[in-house]
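In this view, the complex is presented without one of its protein chains, the others remaining in place.
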Amino acid sequence: MPSFLTALKSQVGRKILTGITGIGLIIFVILHLAGNLTLFGDYQAFNVYTYTLESLGWILYILEAGLAICFLLHAYIGISIWWNRRKNRPEGYEKYQTKGGPSHNTWASRSMALTGVVILVFLVIHLANFKFADTNMITLPNGETGRNLKAVVMESFQNPWYAFGYSFVLVLLGLHLKHGFWSAFTSLTMKHKKYSAIIYGIGIIFAILIAIGFLFIPLYIYFTGGQGALIAY
Amino acid sequence: MAEEFTINLKIWRQAGPDQPGKLVDYTLDTVNEHMSFLEMLDVLNEKILNEGGDPIEFDYDCREGICGSCDLMIDGRAHGPKAMTCSCQLHMRNYNDGDTITVEPFRARAFPVIKDLVVDRSAFDRIIEAGGYVSIKTGSAPDANSIPVDKQVADTAFDYATCIGCGACVAACPNSSASLFTGAKLAHLNRLPQGEPERKKRTVAMVEQMEEEGFGDCSNFAECEAVCPKGISISAIAEMRRNYMKAALAGDEA
Partner (left out) sequence: MNLESNVPEGPLKDKWSKHLNDIKLVAPNNKRKHNVIVVGTGLAGGSAAASLAELGYNVTSFCIQDSARRAHSIAAQGGINAAKNYPNDGDTIWRLFYDTIKGGDYRSRESNTYRLAQVSNEIIDQAVAQGVPFAREYGGLLANRSFGGAQVSRTFYARGQTGQQLLLGAYQAMMRQTHNGNIDLHTRHEMLDLVVVDGKARGIITRDLVSGEIKRWMADAVVLCTGGYGNVFYLSTNAKNSNVTAAWRCHKRGAGFANPCYVQIHPTCIPVSGDYQSKLTLMSESLRNDGRVWVPKEKEDDRHPNDIPEEERYYYLEEKYPAFGNLVPRDVASRNAKIVCDKGMGVGPTGRAVYLDFRDAIEREGEKTISEKYGNLFDMYENITGDNPYKQPMRIFPAVHYTMGGLWVDYNLMSNIPGLFVAGEANFSDHGANRLGASALMQGLSDGYFIIPYTIGNYIAGAELDKDIDIKHEAFNEAAENAQSHIDKLLGVNGDKSVVDFHRELGQIMWDKVGIARNEEGLKQAIEEIQALREEFWQNVRVPGEAANYNKYLEFAGRVADFLELGELMAKDALHRDESAGCHLREEHQTDEGEAIRNDEEYAYVAAWEYQGVNGQLQEKLHKEDLEFEFVELKQRSYK
């Protein structure tokens, strides 16, 4: 029998890891979106949310470390699968198309590595722009002083490059999730005649909701010039 | 007699394993709707032969969709446009006068081309060799009815056992993965009481061999299921993963 570590390094193990990290990232994406939506809460809700997060201290570091591992592992395996794809079929087909039917072979599924890498690059920019951004300090309702991240967000998304760039990447995230959601469950061996179709359906709805949720914020801010009625000032 | 019509073909020609190949154009104007795809190629070969050329090599044997010899990538799809069909069972009534069809070999690093459309699929045999069996010796079996098997289990085992080893799953997979082939044999044997004692060993050995042969990862495209002439479900792959991880977790005990 292979050791557990060897097993994890096998094709099967790698796929299981992709699935686990994928689900970790899905949870992260859900929480992140929930957090973002506090923008539509009362005047200080967003800043309170970020403040609370940042004051978690070492717990946050652990969570962040976990998240980073998920990202890196997920990306590393994904990229190596993409790399092997070329290696394992050195001479490609002149003509290639899917047979349809039960196939999930679509642009979205074939381009997981591409969409993944774009998301990864975006992430670096995103972290630089928001997490590590220079911010003014502001007094929160509870009397503490915190970063005024809301102002950064409002400002950034009035810049068309940023608003549309961000939106584009989130469309790609939607596509990544369209295959990724279902695939993660299948990799974790949850494949069933009936339920798989349901999981796939849920995955698509999920991908759309996430994409819309994330897209709504920059587009709303951009098109309302930062004056939209849904956001309290 | 059905009417004859014309088909244009672009067929991969390659003189030998390490030689360069290319698509060559042919036109055949004596195609008939009742011909199978391979019969159409036979007729084309006779024509090439009459013109003094070298016939196109392609693999076949039973021509009934069961031996798994035939292996053509037809217009970019393994075994052509029809679901649950082998190249030899594809009939020309699926095409129209004037259509152009591209025919290529099944491609994968683990399936090197021998000549034209003929490839070497012996990697599949080696995966079976690694553990695709129940280790019993001739003559040592108990009475057949002493091992009752739930009908549903037997039927499902049969569904997986119908794999014909043609390699379409590998050919169609964007990653050239052999997970469906390997998973199908595992799903057949692992679910039967006869196969239970060797379940872990078998699963690990076959998965490792599959990787060693140079087949790619499975990204759950399910294209394999779409092209499988027997319609084998990728549930087999999920099951393979489960059994493999269980075996690894259990280690050498139990």
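The letters A and B name the chains in turn, as written, and every chain counts its residues from 1.
Throughout what follows, contacts are C-beta pairs under 8 Å (C-beta built on N, C-alpha and C of every residue); 3 or more make two chains touch, one makes a residue touch a chain.
Quantities reported herein were computed from a predicted structural model and do not represent experimental measurements.
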Which visible chains touch the chain that is not shown?
-> B
Selected from B:D59, B:D75 or B:E104 as touching the chain missing from the view = B:D59
Any idea which of B:Y26, B:F124, B:F215 or B:Y244 touches the chain not displayed?
-> B:F124
State which residues belonging to chain B touch the missing partner chain.
-> 1-2, 16, 32-36, 38-40, 42-43, 46, 49-50, 53-55, 57, 59-69, 84-85, 89, 91, 93, 114-115, 118, 120-122, 124-125, 128-130, 132-145, 147-151, 154-155, 157-158, 161-162, 164-165, 188-189, 192, 194-195
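To be clear about the criterion, only the chains that are shown with their structure count from here on.
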In their shared complex, at which residues does chain B touch chain A?
-> 10, 12, 23, 73, 75-78, 81, 83, 102, 104, 107-110, 172, 174-177, 179, 200-201, 204, 207-208, 210-211, 214-223, 225-227, 233-235, 237-242, 244-245, 247-252
Residue positions on chain A within touch of chain B in the complex are 1-4, 6-8, 10-16, 81, 84-85, 87-105, 109-110, 112, 179, 182-183, 186-193, 196
